[in-house]
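My questions all concern the structure below.
Missing here: one protein chain of the complex. Every other protein chain is in place.
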């Protein structure tokens, strides 16, 4: 099964389980979803529940918020995070804010899914990663599933969450293959998870960066360095416990973040590690992030702009000192 | 002279000096500016150059970008940063991106001014501070003048900058009073500045937080602690040099940031300090930020949510250990 | 009957006396409540931004009459009147404006963010145009859940320039959703006159661009507002899709408490004040024999008591404890329910 199919399966389960659940967004219906996630769902659920929208990001995200207020359980697909800036006011000033501003009256059980990330040569306006921006906003829960099981299970969990959830699906993951265990169900949307044990350094990644971070760990292993890999997966609220526990043991940490370096989520994670485990650190926390440039189109420049297994491994070796 | 008048004076000078310069935004003309910054300018420059716009943030910010491409030198006022989310796509995907995406052809010499910050009991939708978000975007230069001289001189410098500049004017500063030296002119928009010398700890702040950080330094002084205060003032690109030099000397740092803590600019600054001066640090870098809550209306809650001189001083004392 | 400028000759006759008195009472409740708010702002009991609705009372009063308790309301930052005539208790509103724990938003929202979900009053939105998508979504929920409710969405003339106006009207019409778009055209957005904000000031022309039926209504005449709203709500409720009503009205006071009002003349303001929705309606009712001096005095007394009671309640109410600062950022687990 692919990641894409895992998301589709979760949407299907959610819509079967709860008549209030529906999917809405640009081209989710007849087109089958820009990334083919919702292919076939229109036939099963019809156009009311697999609802194509016009190109009106602010309005249909806002309508998702309103529908959630009105008792529905909307899943809104914003085709890509690049376009979500057009709806950011609705997310920040309404979805994330209504509960507090109303003194606890207005619950917004809304799930917003977006494709995110670079790596497909679609250049400066279509390659953004705003993980850190969304993770900055109180009231939101922000998820970045990197595996088939999480793609499926985090969406299911999000559907039972009483507050707005942002789900980032990295474009490079849609075609990835894996097994969905029998009876797979909701997974935790509060905890990070150790994907690989190790003792010399903690590599911290999520979403589209996890696979190459694991690949870097393989490289390091070959060089005799034992790297632990933590998949952050919940970007807000961050699971400090899992991260700190690992770093306390390895005494070294490297964060891999696809965002532009300055002001990325990597900074928050690095700062928290220093706040919680300063005296356990044998070296400053390292970061491998994207170059600070609007993403150029040609492959060689794009790849040079992004964190790669090689650059991750090299940065880890520099920290470990061998 | 007030901060408000200093900004006005700079706008006046810019418009007098360059016929391509003009100011546009909501209520900048007949109303005189929401914060009275542009009062009187309509009479001097007329409605073409002091241009009232409809409530259309995306369009008039985008029109500012287009006008800059077309050879003008626009100053666009977005009434407050809260409303700037509606124009964020234009800023990120056009203003900051056109130069790169066009291979160096499309220059966007645009200045965007916005009022920012909390402290006036205007609640959750009108109290944002997105310093870190804007400072994350390659292609932008982001300024936060905290003094009369900087309010005046940074705007003048921005008008000579070939690329888009974001200028944050904190609402609490507009009424602040000070002297504008005779012959005051453009000031640096590349460097931070030490506002007060000290040896025990470096307090790092900018914009609306500078005054209370200086007040905290006074309190610390009374307690026998010598605090250096660095005014960051250029939020992108950050002046690592000035900050690192200070911290290398004091061995301790505390950052004061009005944003919600997680993912704020304070995290980037803290991380950079650790990256550049890890072995000089006697303690983890501290942060005093806002509580992670949409700003509540009542004064006691708002004040509790914001960094205060007392809490800054207390955090500094905890770091210094006396 | 006094003549109201620009009012068509066919002003409906006063329908029934009790109804008419209710309309007058509601307008008066808004007026007196807000006059008191202005004083309390000077006294620094109310802080932040305060946007008064004085002059525009006929609009909220007339529209709310047409709604049932199952309908929903979305309003702006100029919404004290809407909340009040929707049935949110004056006490809860005033306490909210004081920032007290007993406020209708628990004191968190203040003047711009009044909420009361029990009365389906969904704010209190202070981003201009920000409420329109919410209204579309509330109506969508009603439709999908098979409820025959209407969502009334209020916004100003200034909001018409925002992209969300365009996107929301199209979406509501495309999907045939039960939204009544209520544009409170008071001719200014802060200091920007309508003609300096809109290339086309006839909003019914705009509505045609979305195949939405629209009418301009004299927003200074509560009977006309009520009649137009009744008809429009019936149409919308019948499932014929959204409608737009443009209420031509005027704000008598400053935009907020910080406004030097450089953008309009005393004469213009006075000419509109001569069309005050309350005094003109009162005169009409007097002429029709529906009220007299004694009835008016009783009304004023009742309204005055309600307002003073609200102020006393707000005054004596407790503040939220600072310990609760970060409450309501996320939902609290329901009692007995594991997270």
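The chains carry the letters A, B and C, assigned in the order they are written, with residues numbered from 1 in each.
We adopt the following convention: contacts are C-beta pairs under 8 Å (C-beta built on N, C-alpha and C of every residue); 3 or more make two chains touch, one makes a residue touch a chain.
For clarity, every value in this text was computed on a predicted model and none was experimentally measured.
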{"item": "Among shown chains, those touching the left-out chain", "value": "A, B, C"}
{"item": "Selected from A:7, A:37, A:50 or A:86 as touching the chain missing from the view", "value": "A:86"}
{"item": "Contacting the left-out chain in the complete assembly, out of B:28, B:41, B:68 or B:204", "value": "B:68"}
{"item": "Contact partner of the left-out chain, one of C:34, C:96, C:162 or C:282", "value": "C:162"}
{"item": "Touch list for chain A against the chain that is not drawn", "value": "26-27, 30-32, 34, 36, 52, 54-59, 82-83, 86, 120-126, 291-294, 296-301, 304-305"}
{"item": "Chain C, residues in touch with the chain not shown (by the definition above)", "value": "161-167, 169-170, 173-174, 196-200, 205-206, 208-212"}
{"item": "Touch residues of chain B, complete complex, unshown partner", "value": "20, 22, 48, 53-54, 56, 58-72, 74, 89-90, 93-94, 98-107, 138-139, 141, 162-163"}
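Convention: only the chains that are shown with their structure count from here on.
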{"item": "Touch-based graph of the chains, sorted into line, ring, star, complete or other", "value": "complete"}
{"item": "Label of the chain whose CA centroid is most distant from the centroid of chain A", "value": "C"}
{"item": "Centroid distance [mean C-alpha coordinates] between chain C and chain A, Å", "value": "40"}
{"item": "Between chain B and chain A, distance of the C-alpha-averaged centres to the nearest whole Å", "value": "30"}
{"item": "Distance between the centres, which are taken as Cα means, of chain C and chain B, whole angstrom", "value": "36"}
{"item": "Junction residues of chain A - those touching two or more other chains", "value": "58, 89, 93, 100-101, 138-139"}
{"item": "Multi-chain contact sites of chain C, meaning residues that touch two or more partners", "value": "107-109, 113, 125, 127, 130, 163, 326, 329"}
